[in-house]
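Everything on this sheet refers to the single structure shown next.
Shown here: the complex without one of its protein chains, the others still in place.
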Amino acid sequence: MVLKYLIQKEFLQIRRNAFLPRLIVMFPIIIMCVMPWVMSMEVKNIVAIVVDNDHSTLSRQLTGAIESSNYFVFGGQKGSYKEALANVETGKADLVLVIPAHYGRDVALHRPTQVLVAANAVNGTKGSMGAAYMSQIVTAKTNPSLEAMQHGAETLLLYNKHQNYKLYMIPALFALVMMLMTGFLPTLNIVGEKETGTIEQINVTPVSKWTFILSKLIPYWLIALFVITACLLLAWGVYGLTPAGPVWLIYVLAMLLALFFSSFGLVVSNYSSNMQQAIFVMWFFIVCIMLLSGLFTPVRSMPDWAYLTTYVNPMHYFIDAIRTVYVRGGNFASVRSQLWPLLAIGSLMAVWAVKSYKKNG
Amino acid sequence: MNAIEVSHISRQYGKVKALSDVSFSVSKGEVFGLIGPDGAGKTTLFRILATLLLADKGKARVDGYDVVEQMRDVRRRVGYMPGRFSLYQDLTVQENLEFFATLFGTTIDEGYDSIKAIYSQIEKFRHRRAGALSGGMKQKLALSCALIHSPSVLLLDEPTTGVDPVSRKELWDMLGLLKERQITVVASTPYLNEVCRCERVAFLDHGEVRGIGSPEAILKQFSHIFNPPAIEHAHAPKAEQENIIEVNHLVKAFGNFHAVDDISFSVKRGEIFGFLGANGAGKTTAMHMLTGLSQPTSGKGRVAGYDIKTEYEQIKRHIGYMSQRFSLYEDLTVSENIHLFAGIYGMDKKAIKAKTDEMLKRLDFEAHRDDLVASLPLGWKQKLAFSVSIIHEPGVVFLDEPTGGVDPATRRQFWELIYEAAALGITVFVTTHYMDEAEYCDRISIMVDGKISALGTPDELKSRFNQPDMDHVFTHLARQTTRSSD
Partner (left out) sequence: MKQFALFVIKEARHIVRDKRTMLILFGMPTVMMLLFGFAISTDVKNVRTLIVATQPDRQMQQAADRLSASTYFTMVGTAASSSEAERLIRSGRADMAIVYHRNPTSPQGRFLFMTDGADPNMAQQWATYAQQVMAGRQTAGVSTKMLYNPQMKSAYNFVPAIMGMLLMLVCAMMTSVSIVREKERGTMEVLLVSPVRPLVVVIAKAVPYLVLAFAILIIILLMARHVLGVPIAGSLFWIVAVSIVYILLALSLGLLISCVAKTQLVALLASAMLLLMPVVMLSGMLFPVESMPRVLQWIAAVIPPRYYIDAMRKLMIMGAGIADIAREAGILVGMTILFLIAALAKFNSRLD
C-alpha cells in the first residue's frame, strides 16, 4: 500500500524531468535502429593486392580466384612488394599476395615453393580472417589433399542459415540497452535524493528499508519491461527478426538482468556521496562486466583466470541464455543452467541494496 | 551621485509578474533595506542589480554603470551574496574564504578586518570542510566570503537566515562600519530588528514598491503586515500529563568532539517546547538522535514511549519531522506531496482525499493544488511542509528552524498552525532563531556548547537572569560560549 504511493512518486519524478522520459523512449529506439548495422562484423571488403612475379597460368588462375571471391575486393596488381606495402600503409589495401617467379612451374614439378600472404593485422579479426581465406584459396588451388578434403566436407551452419550477423548481435544489443538503462538511472537516484536532502524526510518516516528499496527498483523493472518490449518489436519491425524460442523466456531473462543491474545501481548509489562519484564507479563496473561477458568477444578465448570471472558475471549468463533462446531456439530446459545463477546473483544484489541503505546512521 | 538608480524596472516569469515598474535610488554609503513578504520580487531585483538577470523593461545603474550595457564594470564593483549562497562543500573553511578572496582580487589578510566579527567565530574550524559545518555556521562562512572584499556596492539577499541572534547583531554592527568606508549596502531581511538598522527601506509587495522611507515610518505604515498582533498565548498543557520525550545524559561524540554533551530534559505531552541555541551548539545533532536519524554515543532517551537507541523504527511511526532544509519533493505538486506522505503513513484513499481537501482549505491553498512545490514562495512551502509533517497526527512533531527566512506575517500564520496542532494534543519540539517565537513556547531550553544551560518557561528565564526579554536572555547565555560548532 505504502509501496504504491512511493512508486507513484518515482514515476511522477521521472515524468516531470524534461530529459528522462525522452531518454527512456528514444535510447532503445536509436540503439536498435542504428547499432545492428554497426555491429555487423561480417568481414567484407578486404582489399587484396596481388604482386604477380610469375605471370603463369596458375598465377593468373589465382588472381582470377581472388577477383571472383566474395571475401575480397580486388585492389589491382602492383609491380613490386614495396609498392604494394605502401598501399597497405596508407590504408588503401589490407592484404598483399606475392606470387614468386616460376611459381606455376615449381608447383607443377612439385618443387618447394611458397606464395607470401602479407596482411595488415592491426585489426586482428580482419587480418587473421583475410589471411585464412587467402591461404584457403591458394592451397585449394595447389594442394590436392585439402582440395579433396574440402570436396568431401560440408559445413552446416545451424540456426543462422543466412549467416546474418545481425541475428547474432541483436540479443547482445538487448543486453546492452537493458544494462545501460537499468544500471545508470538508479545509480543516480538515491544519491540524488541525498544531494537534495529529501532522503532525510523519508528516513524519519516509518517506511521500511525493503519498501523503500523496492519502490526504487520497481519503476526500473517496469522501464525494463518497456525497453525489452520495444527492442523485440523493433527487431521484428526493422530487421524482420523474431525469437526462435519462447518469448516469455526472453522476458524472464530480461527481468532477471534488470533485477541485477537496478539493484547494483542502488548499491552504488547508497555508498556514494555525490552523483559524479556514483556514475564513475558504476561506469567502471559496467564496462568491466560488458567486456568480460562475451557480448563482443568469445569467452572461451579468454585465459583461465579471466574465464573464472564469468562465473559471477550475470551478463555472461544472460547473453548465453538469450542467444540460446533467441537465436538457437532453446527452451526452458536449455537455459536452466543460466537462469538459476542469474536469479541468485540478482537476488543477492537486491538484498545488498537493502542492507546498504542506512536509515539510522 | 547615487550608488544605485533603478527606474521603471519590470520583469515577468511566464505569466507571473515578479517586478512591475519598480523605481528607487540609493545614495552612496547608505544602508538600504529591501523588505516584503515572500515572493514580493526581492530576489529578482537583486539579480537584476547583480547583472544576473535582464529586466523586461526599465533601466538600472549601479555605481554609475548600466547593468546591461556595462555588465563588466558593474561586476567589478559589486559584491553579491545570493539568498541560497552555496559554498564548496569539499573545500575547507579557509580554502573557501581564500578562493573567494582571490576571486575578488584580494587576500584574507587584507580583508580580514571586514569579516573579523563573523569569521573569528569559525576561524578555529578553518581546516574543517565546509560540508561538515552546521547550517548556521555555513551561513556565517558564506557571509565572510561575500564580505571579504570591499566593493562599492554590496548586495545581500537575506544574509542572516539561520544565523543566531548574537551573531546577527555582530553582523549588522559590521555593516554599520562599512558606511564609514562609503560602501553602499542593499540588504533584505525578514527580521524586524534588522530592518530597523537600515537607514531607509523600500517595501516591496507583489512586485511593486508600496513605500520608501525610514524603517520606523514604513513599519508603522504597514504595521498590519510587519507587526501582526501577537498570538494569544492561551495554550497551556495540563500539568498532570505524562512525559512524551525523556532524555537522560545523552551524548553524541564525533571522535573526541562532543557535539551533544550530556543533556537531560523532558517534554510533556501537548507542550510546545522551544529548543534554542547558538549556531553549532548541537541542536540539530540532538534532534537527529531523537528522531532516529542517528545513534547516540551514550545516554538514554525515550520518545513517545520508545527507546531511541533500539526502537527507533517504532518512534518514526509516532513522530513528524520537518528538517532545516526544505524537504518536500520540489518536482512534485502540492497535492502529490500530500498524497505521498499520507500514503507513507498508511492512510487509505478516502482519508487522504478528505485530509488533502481539508488541509488545502485551511492553508488557503486550493488554487495551488496542482502547482509544483518548486514554484511556491518559501513561507508557503514551510507552511505546507509543516502541515504534511503532522498529516498522520503524530504524538510529537520536530521542527528544525521551520521559519528561517520567512516574513513576519507568514511566520505568524505558521505559529497559528503550531497552536492548532498543539490544541489537538500534538507535542511540538521546535528550534528557532527568532526570539519573539521563543516567547510563544510553553517552555524553552537554551543550549550552549552541547550542554543545556537554561531550561524553563520564558517568564521564569527572564526573571532568573534578570533580563527584559528573551533576546537578552539568549545573548546573555550565548556570550558564555567557548566554541561554536557541532
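All chains are identified by letter, namely A and B, in their written order; residue positions are counted from 1 within each chain.
By definition in this document, a residue touches a chain if its C-beta (ideal position, glycine included) is under 8 Å from a C-beta of that chain, and two chains touch if they have at least 3 such contacts.
Computed from a prediction, not measured in an experiment: that's the story for all the values here.
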item	value
Omitted-chain contact residue, chosen from A:N45, A:Q61, A:S80 or A:T242	A:N45
Candidate in contact with the missing chain, chosen from A:I66, A:L167, A:V227 or A:M315	A:L167
Candidates A:A48, A:A131 or A:A235 - the one touching the absent chain	A:A131
Contact partner of the left-out chain, one of B:D21, B:E98 or B:E246	B:E98
Hidden partner interface residues of chain B, rising order	47, 50-54, 71-72, 75-76, 78, 80-82, 84-91, 95, 98-100, 102-105, 129, 145-146
Missing-partner contacts on chain A, residue numbers	17-20, 23, 27, 31, 34-35, 37-45, 85, 88-90, 107, 112-129, 131-136, 138-139, 142-143, 145-146, 148-150, 152-161, 163-165, 167-168, 180, 184-185, 188, 192, 195, 272, 274-277, 279-284, 287-288, 291-292, 296-298, 300-303, 305-306, 320, 323-324, 327-330, 333-335, 338
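Assume only the chains that are shown with their structure count from here on.
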item	value
Centre distance in Å when chain A and chain B are each reduced to the mean of their C-alpha atoms	54
Residues of chain A touching chain B in the complex	1-2, 4-6, 8-9, 12-13, 16-17, 196-198, 200-208, 359-361
Parts of chain B lying in touch with chain A, wherever the complex brings them together	291-295, 312-314, 316-317, 319, 321, 323, 325-332, 336, 339-346, 372, 398
